[in-house]
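First, the structure itself, so that you have it in front of you.
A protein chain is absent from this complex, but the other protein chains hold their places.
Letters A and B mark the chains in the order given here, with residues in each chain numbered from 1 onward.
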Amino acid sequence: MSDVVVIGAGLAGLTAALRLARAGRSVTLATKGPGGLQLSQGTIDVLGYTPERVTRPLDAVAAVAPGHPYASIGQDAVGSAVSWLAEVLGPDLLVGDPSRNYQLPTAVGAIRPTALAQPSMIAGEAAGGRSYAVVGVRQLKDFPADLIAGNLARTTAPDGSRLAAHSAFIDLPARRGEADPTPLTYARAMDDEAFADRFARDVAAVAGKADVVALPAVLGVRRSGVWRQVAEVIGRDVCEIPLPPPSVPGLRLYDALLGMARAAGVRFIQGSRIVGFEAADGGTIASVTLAAAGGPRALRASSFVFAPGGFESGALDVDSHGAITEPVFGLPLTATDAGPLIPEVYWGPHPLFEVGVRTDDAGRPAGTDGAAVHPNLYVAGGIIAGAERWREKSGDGIAVATAVRAADHITGGAR
Amino acid sequence: MKRLDTDVVVIGGGSTGLGVVRDAAMRGYRAVLLERVDLGQGTTGRFHGLLHSGGRYVVSDPGSATECAEENAILRRIQPGAVEDTGGFFVTLAGDDPAYADKFLAGAAATGVPATEISVKEALRREPRLDPHIQRAIEVADGSVDGWQLVWGAARSAMEHRAKILTYHRVTKIERDGDRVAAVLCRDEKGGEDVRIDCTFVLNCAGPWAGQIAEMAGASPVEVVPGRGIMIAMNHRLVNTVINRCVYPTDGDILVPVHTVSIIGTTDVHETDPDHLPIPRNEVQQMLDAGEAMIPGFRKARALHAWSGSRPLIKDKRVSVEDTRHMSRGMAVIDHSKRDGLLGMLTIGGGKLTTYRLMAEHIVDAMNEQLGEDRPCTTADEVVPGSRDGRLYTVTHRLEDREEDRLDDPIICECELMNRSMFVKALHEQPDATLDDLRRQLRLGMGPCQGGFCAARAAGLACSEQVADAERASGLLRLFLKHRWIGLWPILYGQQVRQTALDHWIFAGTLDVEHLPQPEEEIVR
């Protein structure tokens, strides 16, 4: 029997598992998939829009509405949780300061705030009238260099300066005989020094004059420092721009966090859903039920951290009548009828996606009276109500802060 | 002001208009077609996808039944590329009156609609997802048809015969010279110009908007009753045969496999404005129930997209305005010379897509008569461009094609297996097209991810192919996302909620599309 069972291998689950393991607890992490890190941009958002663009995220955290996941955690705890993650992952993976947002270009040429970024990205900060040479790869269909450069060129940066940008392309297959690589196929090829060198030379030949060469985020996945090698060959700053899934920067974070968790002794069970639980009188959860091949298995523990994601993972379900439920624990939700929450208009808030679980101050799911439903069950990440995370750019900060809160409550104190 | 001179102006880019312009062009008339948005965006783009065997009408509307049976066979010959030979069943569900099937068979025999009763066991063997409690099953020659492939095939044929097809041209006035039609005035929405087309004849094929067009000629009101119905596309082919309920026509009694989806429909509600067709929640639930009655477990399947279309029914003295279903589906040709003293204009209403060619034949015959001409119709004799290999559409086509070329040609819309060459070709042929215009022809964004992965790729290609600059390409992307949502929010449940959440993570979370630099003017069409 483990001390803690963590459900979910997203940023919240992995953060909780790692924090608990390093505090000396025995942890089993049960997950169906690999969480959502490789579907995301690979940086740590704390708070990006309120809906105005945010430059100082922790200040914005202090001002959130009462129902927001950050409200009961507070600015200091959010900042220290995110800083802990950065410390744990190290500056080869995350740089920055949670009190200040980078403003980075996206793969369609918008400018997006984020608090901690990968070191390979930050030279692209949209500030000071920066000029970009956006170099795409003919074979990579998810990096439209012309579109990105065209949009950057007509952008006034958040600091008021005008950006400049032009585009170019190289033609370099990642593998012979392949016309349709994924970003990961490319990144794996870049793990090879010789290929990365060839790539950099091809880019250098077409890039032209600019402060920074903006490239698709495929600069290696296993080998760190590929971006440095490429920058050195080109002789200029480079910045990676995150792409739609599969996200190579996201994978880097996942591989690192999972590796550290396993090295710290976390037992990792992947491929089976958690489908139910057994509770004793008083509501203390004794075990959760793993739907393994061949039959259900009980995973017993003293405490449980439930970090299964939100609507995207099906942790919150809407049936064909519009009824919203949380199918594993049957937790009370902030709304149960999806109908009125789905807007007719695309641009603007989508209140359905703010629905989720309320928590008490310890991070345990709670009913409307604020009392914990189960004394030893905690929630973290996207299942918590009160934020449209992708819109306001807060998902990562919520995941990390709520995971740390849960872990620390279990271990009886912050580190 | 631009000026054109022609014999006949056809108004309306749906199946009726395209059938008419093709027929007129093939008979040697100079012809121009005007459509205010894209081809097949009206009723033709919002129908069920059904190529009727005629079975549905054998009891309720025998004339239509015979017409459907005959035209079904003709379309398979002249436009096989748009038609899939799915076959069809009429099934008596557990609670339905089994005697209706006998009426059905009698009606089929009387109207010349091929229909054979098969055993329930055989029906269930061929379509194992059917409710095992069905009582009877009758096999018919239903097919499914892609409305856009249909109209574009007709358009290309018309253009081969030197017709002009002008999309995004909105009619503003129909001028008369005394008691004759003289010209049609319209606005080129994309070019931003006014256009005057001098002509001898106007054929009003504007479907649910026919009344508005007739008004522009100063005719007395033509009452078109838009009978609105919703349809829902389910994410995969729950059946490979068209399934009809063997009852007097009612709501939600047909499930049609079209391309990679199956479409359940439909309802029938009197609507007043064909430009505002809601998709009410209660009708969605009604369609899900209807699907569940035919296919147990239907509600657990994934709903992909919903839409609302309106049937262009001309007011008929036999039934009241409220009861739109039982109006004659037959065609009505209104001769404005008799009715309004206006020579040179005909309005056509009613009909169904399956008989579009026949409708066109009737109206061009009527035009012939008024002009004192004697040019015969040959539309049933010539195969349209794109169908000349004689192959009927099969759902495996794109998979087979991609198996051949996937190592040479990247796939842009992975859900619907649309590759780069297909998209780039269409981009260059139609540089003013929106992504939705291209979607209708190529199925971009019509699969499970609803544009989540392919919309940005498409916008990116428009830019790198230098068909659009960054500002326009960004506008095209935003417009596409806005339009996709119209058909998503009414059926947002189950798996499609998860998909939507992931798509939001991509567009808002990673790409931050909302914060692209604002355009001078938002693209609206």
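Everything that follows uses one rule, which is that a contact is a pair of C-beta atoms (placed from the backbone, for glycine too) under 8 Å apart; a residue touches a chain by one contact, two chains touch by 3 or more.
Quick note on the criterion: contacts and distances are computed from a predicted model.
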Protein name (UniProt record) of the chain left out of view, among "RNA polymerase sigma factor", "HTTM domain-containing protein", "sn-glycerol-3-phosphate dehydrogenase subunit C" or "ABC transporter permease": "sn-glycerol-3-phosphate dehydrogenase subunit C"
Among B:Gln285, B:Gln430 or B:Gln495, residue touching the chain not depicted: B:Gln495
Among B:Thr66, B:Gln212 or B:Asn240, the residue in touch with the chain that has been omitted: B:Asn240
Contact with the hidden chain (one of B:Glu414, B:Asp432 or B:Asp469): B:Glu414
Contacting the left-out chain in the complete assembly, out of B:Ser64, B:Asn244 or B:Thr260: B:Thr260
Option touching the unshown chain, where A:Pro66, A:Gly177 or A:Gly412 are the choices: A:Gly177
Where the missing chain touches chain A, by residue: 1, 28, 32-36, 38-39, 175, 177-178, 180-182, 184-185, 188, 245-246, 251, 259, 262, 267-273, 290-295, 297, 300, 312-314
Residues belonging to chain B that touch the chain removed from view: 128-129, 235-237, 240, 260, 297, 300-302, 394-396, 398-400, 402-403, 406-407, 414-415, 417, 447-449, 452-453, 495, 498-499, 502
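The rule is simple: only the chains that are shown with their structure count from here on.
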Centre-to-centre distance between chain B and chain A (centres being mean Cα positions), rounded to whole Å: 42
Sites on chain B touched by chain A in the complex: 281, 285, 288, 299-300, 303, 406-412, 420, 453, 456-457, 459-461, 463-464, 466, 469-471, 473-474, 477-478, 481-482, 484-485, 489, 492-494, 497-498, 500-502, 504-506, 508-517
Residues of chain A that touch chain B when the two form their complex: 36, 39-41, 49, 53, 106-112, 136, 139, 141-147, 149-151, 153-156, 169, 177-180, 242-245, 247, 310-314, 317-322, 338-339, 342-347, 350, 352-353, 389-391, 393, 395
